[in-house]
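For this view, one protein chain was removed and the others were kept in their places.
So that you can tell them apart, the chains are marked A and B in the order they are listed, and the count of residues begins at 1 in each.
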Amino acid sequence: MRRVLAIDTSAGTSVAVVELGAAIGARPQCVGSWHSDNPMKHAENIGVAIAAALQQAGLTASKLDAVVVGRGPGPFTGLRVGIAAAVMFAEGARLPLYGVVSLDAIALAEREAGLTLEPVARLLVATDARRKEVYWATYSGIGLERGEGPGVQKFEVLLGELEPAGPLVAATQGVHAENIGRLFFEQHLAGVASLDISALYLREPDAVPTPAKKVSG
Amino acid sequence: MSLHSNWNIREAHESDLPELLKLEHECFGSDSWSEDNLRSELVEHHTYYLAVEIDGRLVGYAGLSKLPANSQSDIQTIAVAPMARGIGLGHEVMNRLIRRAVELGATEVFLEVRADNPIAQKLYRKLGFEQISVRKNYYRPDGVDAIVMRLVPDERSVQQRPQPIVLGIESSCDETGIGIVRGNTLLANVISSSMDEHARFGGVVPEIAARAHLEALQPTLRKALAEANLELNQIDAIAVTNGPGLGGALMVGVGAAKALAVATGKPLYAVNHLVGHVGVDVLERGVLETPTIALLVSGGHTSLLLVNDLLDDVQLLGETIDDAAGEAFDKVARVLGLKYPGGPEIDRAAEGGDPKAIRFPRGLSLPKDMEKHRYDFSFSGLKTAVARHVELAESRGEAYNKADVAASFREAVADVLVTKAVNACINHGVPRLLLGGGVVANRRLRELAQEQCDKHGIELRIPAFSLCTDNGAMIAALGAQLIIAGREPSGLGFSAESTLPVTTIQSR
Partner (left out) sequence: MHELGMRLGHVFVAGDLVVLTGPLGAGKTTMTRGIGEALNCIGTVSSPTFVIARTHKRVDSEVPLVHVDAYRLGSAHELDDLDIDFERSITIIEWGRGYTEGISDDWLDVEIERDHSGESESRLVTLIGHGQRWADFDGSRLHIAAEDFA
């Protein structure tokens, strides 16, 4: 398992080819990517993004070992474009398909950017869920392991619920496919890579209108 | 004049008789067929006649005869007006006749040509005909011999176009459909409907529909490939619906198709869903005879199209300005306390009912509507009228005859659909009507359409039901037609468009 195509459309459209170096402990390298923060044009961008990432890496689909996709949470329509693309790319290229939680990739990005937390502090990753709500998860410890979430909640309510338990540090990074790829390699090397690629909707559609439910991942 | 002029080859019809006679005399003089001869040639069941037009004017015709049990077929005649000769029309129309003969099961094609017509003989030899005998003094009173020629059609002589294997993906509303064709031959048609889940919610629920699309992609694709007995790498190209339809659903299909195209290295064609409904006829007849009027009726669409050329010239004559016909059925079913889907429920309720019991309004059919809305539809007034009828009865504490209401409502829908479609045929001089869309399942609509078409000498085409509802095969078929015509692929940058106009057949 050396080279993966990573796709994430939980926020913008992000695709990257990430390669694990031969040296043990070497940080996986991004060898090709395409990224747009535009939260609206996923269907338009996804094909161009995949082709561009491969071209930049100088590779064809046959040179890849796996496909990894961000499962969200994120706005549904966009999220589904990425997952659909990942499913079909894997099908067409005959590759195994893995899934990761998109918010976890943000925590990884924070760690790579040098974030260190006080022992009792937690990193709060919160992304726009429309309707003045956020998709959220908290991370703590040296490795920034996920503690609570993912969930969806109104931001003020969320803060009210989380703050009593200790200080929070807000994440400022966005979701990038290269971190989706890095996250996968971490999990794969630890033997915990997941084949679950189901979208993290968190809000369940019901026949009667219901208040937002907090569902932990 | 060149072959790039505005020429068209279509099936000849009895209404062409006066023009054909003129041509007949112009080309054959004393050898001409009589009017009766020509008429019986046109109407016989075992003959197949084509008319050649330039700028809408008849300039040629040709006919084939093929008896059902016979493996032999005969070119009955071919005539091209002098001013239209020398530009390849004769060759083109002969090719189509030969192809038709082969489709009908002929293994030999015969014809007779005057011994003193070297130009015609040359054309036939070029097509692969060989002289097999001579009939002396055949043409009277000149006494010219007839050369009998025969063609045994094979790959070369039928001028086979390439037959690309295309995989089509359809996800414009609640169906995920994946179909595979080889040219205009159907290889697989798999539809993964999420209908049962929807029945609980009274209609298409977008959240669930889009989820179902995502979950259905892989299983549907695998099932289609298995049905066609093909591997993905044997596909030549991929086609996908990019509109019109439900935005979220379309996006899933578009994302899937683009990724599949990049992974397999195959070209991708983005096609219009409505035009797909029209083009599906090639899977049953080999060609789409044009021009044709097309009436597409489903839950999401009610459109009347004029199709001059499937790939280049599709015009919207009219559409619904409020509800689609399928929607009207669903809503009226609700008013009558029936379940979803409304079509079959109303059919059931209408049994034994009198379609003439209540004269419900036929929307946009008044003289004042003819100027701006001649071919448009409106079912809102009809829906209101049914609701009012029921409310009035209920507010007075009276019972109402549900069967009569259902039958009368259905009659109103069928009536306005068929009347406008037939009028479109008549007013545009197009003797062909194609029906498509899920509402085609309604028997009364089909009955009435057949009745009215027979009455006006219009040829009615209704493809098999599995090809009329939203499906991937129609998308694949349209993609194949584009490839055969040598069109460039769509690239990877196109978007999903919920309101894609019918004039945009392929998106780039």
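The rule is short, and it goes like this: a residue touches a chain if its C-beta (ideal position, glycine included) is under 8 Å from a C-beta of that chain, and two chains touch if they have at least 3 such contacts.
Predicted model only: the values in this text are computed from it and were never measured.
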**Q.** Touch criterion as defined above, residue of B:Gln121, B:Gln163, B:Asn308 or B:Ser498 at the omitted chain
**A.** B:Ser498
**Q.** Contact residue for the chain not shown (choose from B:Gly60, B:Gly245 or B:Pro291)
**A.** B:Gly245
Q. Pick from B:Arg100, B:Lys383 or B:Lys420: which residue touches the chain that isn't shown?
A. B:Lys383
(Q) Using the document's definition of touch, tell me which of A:Glu44, A:Glu91 or A:Glu133 contacts the absent chain. (A) A:Glu133
Q | Full-complex contact with the absent chain, from A:Met1, A:Ala26, A:Met40 or A:Val157 | A | A:Met40
Q | chain A residues touching the omitted chain (full complex) | A | 40, 75-78, 129-133, 203-210, 212
Q: Just the residue numbers, please: which parts of chain B touch the chain that's not shown?
A: 173, 201-207, 210, 244-248, 299-300, 319-324, 326-327, 330-331, 334-335, 380-381, 383-384, 387-389, 391-392, 395, 498-499, 501
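Rule of thumb we're sticking to: only the chains that are shown with their structure count from here on.
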Q | Distance between the centres, which are taken as Cα means, of chain B and chain A, whole angstrom | A | 46
**Q.** In the complex, chain B residues that touch chain A
**A.** 200-201, 205, 207-208, 210-211, 213-214, 217-218, 221, 232, 247-248, 250-265, 268, 492-496
Q.
If we count contacts the way the header does, which residues on chain A are in touch with chain B in the complex?
A. 41-44, 46-48, 50-51, 54, 60-61, 76-77, 80-93, 199, 201, 205, 207
